[in-house]
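First the structure, in the form of structure tokens, and then the observations on it.
Shown here: the complex without one of its protein chains, the others still in place.
Entry: chain A
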Amino acid sequence: MADHTRCGDYLVERVPIEEERQKLETEDVYTARITAQQTSRILQFASKSFPKLDGIEHVKRVRREAHESGDTLLVILCQCKMLDRDQLSARIRDTEWAALDIAVSKVPATPPYTKDQFDRWKAVWPVAYRPLVKLKQALFSADEKEYVHQCLRLAEELCKQCDMAGGRSVAAVIGNPQARRVVAQAIDATTVSGNPLRHAVMCCIAQVADYEVAREARMTQSQTPKLDATGPESNAAAPLKRAHSPCGAAEIDDRSGYLCEGMDVFSSREPCVMCTMALVHSRIGRLFFLDSNSGGGISQYSMHSHRQLNHHFACFKCTRAEDRASES
């Protein structure tokens, strides 16, 4: 179902978002069988006599249906959860619609997000289909494929350093997709620091933050000229910091970053729940990971697209193309 893309040595496969995994659920509505000529009048009547449709805006109001009495339409009057049958009858009894042929019909309870869902939903009742914009983010340009390849390879190479350092073998890289450059990189530091929370992803986020804090300090300093000796001294630290940091491009320096908004994260392993939520808090744009982690935030909770969380990001499971070939 999800899309595959080849980025250099890697196969990149988008992890479906929660909505794409949505199974067909239906809801009951009262429908009336009418002729085409009656449509606008009955819709007028319904709008002033019944509660407004709520949460099923994707459902079309009318369904054409062949019937023994010729071509007829089924029109939705209201949702069954709003009125019981007696209440409905009471509102119709003394009107011109008293003899209406009313039935209960099923309609899809959620909108279709994929073509596949659309085909299954519309067999139940006509629905509108608006593909999710964020699903289209899987398309990569040639330049971008090379950048994804480089970042994933860097994460894998950093992993080899973990083996030498004796820690857990996890590495992460943060990239700026506009500049297509690495802006932070780290290996798992839990063993070396004695802090069980110093995961590679957390270290990368901290690097971006420290860089932003330092950048802002430099800007404030350059705006307020100081004549004492500490001025030039602290300014001298700026280029040193820049040389140390993997970023150097002017466009990154000028970025007025809010946390890691819109950035790409490349991790050798699917982040744990703590790290995945850290990425949500940091407002990243995309996550690419190599090894799956059954206790991770994507596998456990689909946190990249969790309905109750305030930020979503695209997520890609990556495999070395040669591994994929040897599997099959």
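Heads up, the rule we're going with is that contacts are C-beta pairs under 8 Å (C-beta built on N, C-alpha and C of every residue); 3 or more make two chains touch, one makes a residue touch a chain; residues count from 1.
Basically, contacts and distances are computed from a predicted model.
The listed choices are "Islet cell autoantigen 1", "RabGAP/TBC", "tRNA(Adenine34) deaminase" or "Myelin protein P0"; the UniProt protein name belonging to the chain that is not shown reads "tRNA(Adenine34) deaminase".
When the whole complex is considered, the residue among A:A109, A:V124 or A:L309 that touches the unshown chain is A:L309.
Across the entire complex, the residue among A:S169, A:S282 or A:T319 in touch with the chain not shown is A:S282. Residue-level contact of chain A with the missing chain is found at 193-197, 202, 205-206, 208-209, 212-213, 216, 257-261, 272-275, 277-278, 280-283, 294-295, 300-301, 303, 306, 308-310.
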